[in-house]
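Following: one structure in structure tokens, then a few remarks.
One protein chain omitted, others in place.
Letters are used for the chains, namely A, B and C, taken in the order the chains are written, and counting of residues starts over at 1 for each.
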Amino acid sequence: MSETPLLDELEKGPFPSFVKEIKKTAELHEKAEKEVPVMAKGVLKQVETSFRDKITHWKHGGIVAVRGYGGGVIGRYSDLAEEIPEVAHFHTVRVNQPSGWFYTSKALREICDIWERRGSGLTNFHGSTGDMVLLGTFTEQLQPLRDELAELDTPFDIGGSGGDFRTPSCCVGPARCEFACYDTLEACYQITTEFQNELHRPMFPYKFKIKFAGCPNDCVASIARSDFAVIGTWKDDIKIDSAAVKEYAGQIDIQAEVVDLCPTGCMSWDGSTLSIDNANCVRCMHCINKMPKALAPGDERGATILIGGKAPMLEGAILGWLFVPFMEMEPPYDEIKDMVAELWEWWDEYGKFRERIGETIWRLGMSEALRVAGVDAVPQHVQEPRNNPFMYFAKDELVHSDIVKEFEKRGLKLKGEAGEED
Amino acid sequence: MSETPLLDELEKGPFPSFVKEIKKTAELHEKAEKEVPVMAKGVLKQVETSFRDKITHWKHGGIVAVRGYGGGVIGRYSDLAEEIPEVAHFHTVRVNQPSGWFYTSKALREICDIWERRGSGLTNFHGSTGDMVLLGTFTEQLQPLRDELAELDTPFDIGGSGGDFRTPSCCVGPARCEFACYDTLEACYQITTEFQNELHRPMFPYKFKIKFAGCPNDCVASIARSDFAVIGTWKDDIKIDSAAVKEYAGQIDIQAEVVDLCPTGCMSWDGSTLSIDNANCVRCMHCINKMPKALAPGDERGATILIGGKAPMLEGAILGWLFVPFMEMEPPYDEIKDMVAELWEWWDEYGKFRERIGETIWRLGMSEALRVAGVDAVPQHVQEPRNNPFMYFAKDELVHSDIVKEFEKRGLKLKGEAGEED
Amino acid sequence: MVDLDQRLNDWKEFIAKRKEKDYFSDFGPPHYANFLPPVIKKNYGKWKYHEILKCGVLKHVAENGDAIYSVRAASPRLLSIYTLREFCDLADKYCDGFLRFTSRNNVEFLITDESNIDPLINDLKAMGFPVGGTHDATAGKYALSNMVHTQGWVHCHTPAIDASGIVKAVMDELFEYFEEMKLPALCRLALACCANMCGAVHASDISIVGIHRTPPLVDDDGVRRMCELPTTVASCPNAAIKAKPKEKTVEVNVEKCMFCGNCYTMCPGMPLFDPENDGAAIMVGGKLSNARHLPTLSKVVVPWIPNEPPRWPGVVDVVKKILETWASEARKHERLIEWAERIGWEKFFEKTGLEFTQHLIDDYRVTPYQYTSYRATTQFRW
Partner (left out) sequence: MVDLDQRLNDWKEFIAKRKEKDYFSDFGPPHYANFLPPVIKKNYGKWKYHEILKCGVLKHVAENGDAIYSVRAASPRLLSIYTLREFCDLADKYCDGFLRFTSRNNVEFLITDESNIDPLINDLKAMGFPVGGTHDATAGKYALSNMVHTQGWVHCHTPAIDASGIVKAVMDELFEYFEEMKLPALCRLALACCANMCGAVHASDISIVGIHRTPPLVDDDGVRRMCELPTTVASCPNAAIKAKPKEKTVEVNVEKCMFCGNCYTMCPGMPLFDPENDGAAIMVGGKLSNARHLPTLSKVVVPWIPNEPPRWPGVVDVVKKILETWASEARKHERLIEWAERIGWEKFFEKTGLEFTQHLIDDYRVTPYQYTSYRATTQFRW
């Protein structure tokens, strides 16, 4: 009988099987030149046990790291280490992927070669944050692994983990998409490189993620999965190629499928001409998505920044809140770099331990974050204005009345009076 | 020169003037047989002073009450009592209005006569909660005033104030409205009478308001201004008088003004017949409102109950949350009486001081309140289901696993295990 | 439907029973059937439809063809008993003594003889009580009804603004909209003199709410005499109040205070009145009815306008500007919130000319609604 009767069930079926991948590795790794045991074998036993017990058998990792880096490695040990020594250690290494997840076979092969020697031979292409994830190795392999990755022709570096700047990622953008409103790949690359220190040495209250999407379709899930989402947009009018619209008219029902589904109802179609009241367009992309040959984003392009996106742990999930309606996105991206740095400084000072920046903003108020980042409050910031009259007013907004004087006399400092930078 | 130059400005203009009312009272009260000074004169001085100083001159009232009653009187003193002795005391008496604010001239005159003798002669018809408000008298007048009101042919009783059941109110309903889905006046009357003790003797954590509206138009603002809103509705199909619809077709654009504005798009109109997909009607009233001669609520009538409505102090305003999708509304209204009593018992036990029941529910969870009231959870309760997976499970929902046994062994009681009624 | 005479009898018996007790109390309001005109008693629950004869005059028709006419007159709500007596005179003259008040504090005269309508209206006008405030939903023509409002400087101890004075000034300015049905949809105005919002400010189309802007100035002596320290401390939603048990008083972290006034309600030793800094915030877009759009809360669109007695021109101007911008731009049947959401709040500020400031972004973390008022999408208008 098979040693993995439960897992074997998952070799069946048309979708590619992770069990096959592990088995394949267990089989082929045996023959390779390597410095670790055939860990994939251990994985099979360990996971089969979990399938039987309906419980994980991995333990907390503690801190494992490579020289000069604080993050990038997730420590992991088996609680069945005695029975399954192959996976006594099973640390994961996060390797910073190239922008847009583009590779050449040459680069990929080199990584495979290293990982065959120094680890389990199992990977995730990619992790949810975007890293190339090398799944499982022993503590003593970490440093040589890193060093060998660094020595490659196109060297690869470690990604983020812990309370640090996490590995940013971006959509395919201008490399292969006609909708890209800015260069997501270059922005991602430059901002990653700019903040290597913050990425490699956890020093924040908690994790901080940036994701770059080229347009409001948000193919990289930035609005929900990053603290700072940079989403391409435009300011001027949607470009219309009328001839191409007419071609579409033969294919689809423009009125029903495009015009009627516009969320603001700002389009009209008389059977031959499509017009858009751009002042009321919210740049949702729907019409462009449906007729990519005929419509395109305008020429005045840049990005909208949303802040605070995150998963529900602990105070509930947040979809990024609009923070900067429009930012120009040209190298060297100083505006965005400065803003991020300022926000970090503020969050570092006021954020609680394990509090995402969205939660800090929720606690201290969006106005505070806008002030820190030097962004003016505009109606675009709100879905609707506040519904309670419990507003703060700072001293310099008050009339210098007798009452205010009485506060001064008593030596009580009103809000905004002291200590705060203007 | 006038003694009230600022107030005089408010005698001008076409809308009825409260200043004229006060002046008129000041003038005519002089001639009346009365037991109090001409308080209206004092009011003029006091309010003129406020208009000049831009500040109120009334002070906290402390507790003033009549024999056997704990609420119904709002104590009020002037901080200018020495200069304006007429309003040294200026207590308000809340008198429970009749359902629907219907009066006869006879009843009104009798009240006026009493109030001329025993108070300022100033009133609010009505207070925001619905009471007839007798505005301003001296402490020593309170008891005789109450007694005389009680001695009338149609005796009037005191309303609520403080942490008690507040004076309920209702829309005009079946007395003069074709939309009424239940008898708001009788329900209001019977429930008010049932809970006289709770209305007159503050014993709750905070105030509790009930308002009765005959249909979803909510002409008595129950959804926002009462903790327990009873809003008429129906279960079966909207009644359509096709001939009358056709008449409307001559007057209005049925497609644009009725059908297209239906929030669920469940109506259709082919130029001669109007049809409604009642399964998708949310009984918003729009179509009925616009064509009252042609459309009417169905025959299976009752009320929807919403709970928790309140103003923003302190945790933010609440619009009543759907609590009972449908309740039959027939005298003696036992179902509603029982439910209210059960909720009070629970709120009394778990509510904090000055916590409205909506806030208690917010803190302890709607499921808890539903359980207390014996209402089943249904999709109608939510605008959308919860967006976080942080759910409670009680012991009896669990598999009796080894882990659960371990809890039992350790003597730890899981949720729902002990102390709670089924 | 119901047997009102039976119920009236029940009520009489109930009263008689209560009177037997040695203290006649807890008898409740008089049964409404005491006060209903015969045509209503007869057609109770049997009304079929209504029409608007003209602004301020409703005609309700029963299944059997009976009709009742209601003539609605404006009221300042603060009424003298002498005026009430005059109302009674008119009711006797034209309505067999029957009248009622509405949920927005107007007075309604209930007429069975149609020919009495115009004489009554004339008498009311002569008295200074104009008729209006109704709407014709079918035609999509709405008048402005009375403002729901509160006590202000006439009676309350916590107001940041007056009530009746501002209401009078606003209604004078908007009077044409009361007398004529020329608004495209229902528009409800409300005023509350402090954040307690006694009334409907938190859910009205346009509303005015009194706010303070300076923290309580602790009167140690007052605190000692009149306040319980634990309840005073607990009264603050922002935990801005700290007890000083030794001195038997409290101290306020003034930077944390957002001027709600709840501490003053609990403790007279914590006044927070400032003639120069108190004033009004303007809120819009609330809605109560379930017609079409869901009921919604009001939203602040102007954070502060100073107190300017006796006629508050600043407040009046803003209210008028909002009302008229909406009235001229909205579609028929489209309430303020429906219009604002259709055009977008960006355009609301553009069209009304109101300035958007950081105050309008919610930062009151205690209320959970804050979260949802932030925009969480790239969809917006420039």
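Following the convention adopted for this analysis, contacts are C-beta pairs under 8 Å (C-beta built on N, C-alpha and C of every residue); 3 or more make two chains touch, one makes a residue touch a chain.
From a predicted model like this one, the values you see are computed outputs, not experimental measurements.
Asker: Of the chains you can see, which ones touch the chain that is left out?
Answerer: Looking at the entire complex, the absent chain's contacts are A, B, C.
Asker: Looking at the full complex, which residue from B:283, B:301 or B:356 touches the chain that isn't shown here?
Answerer: Of the listed residues, the one touching the omitted chain is B:283.
Asker: Please identify, in ascending order, the residues of chain B that touch the omitted chain?
Answerer: Residues of chain B in touch with the missing chain: 216, 218, 223, 231, 233, 235, 263-264, 279-284, 304, 306, 318-322, 325, 362-368, 370-371, 377-393, 397-399, 401-404, 406-407, 410, 412-415.
Asker: Given the full complex, what residues of chain A touch the hidden partner chain?
Answerer: 6-7, 9-10, 12-22, 24-25, 28, 40, 43, 46-47, 50-61, 67-69, 76, 90, 92, 96-109, 112, 115-116, 121-126, 128, 130, 135-136, 150, 154-157, 169, 171-172, 174-178, 180, 183, 185-186, 189, 192-193, 196-197, 200, 216-221, 223-225, 231, 248, 251-252, 257, 261-263, 283-286, 289-293, 311-317, 319, 353-354, 362
Asker: Can you list where chain C touches the absent chain?
Answerer: Touch with the absent chain occurs at residues 290, 294-295, 368-372, 376-379.
Please note the rule applied: only the chains that are shown with their structure count from here on.
Asker: In whole angstrom, what separates the CA-based centres of chain A and chain B?
Answerer: 49
Asker: Provide the C-alpha centroid distance between chain B and chain C, rounded to the nearest whole angstrom.
Answerer: Chain centres of chain B and chain C, defined by C-alpha means, are spaced 12 Å apart.
Asker: Which parts of chain B, given as residue numbers and ranges, touch two or more other chains?
Answerer: 312, 316-317
Asker: Identify all positions of chain C at which a residue touches two or more other chains, and write them in rising order.
Answerer: 195, 202, 260, 273, 275-276, 297, 364, 366-367, 369
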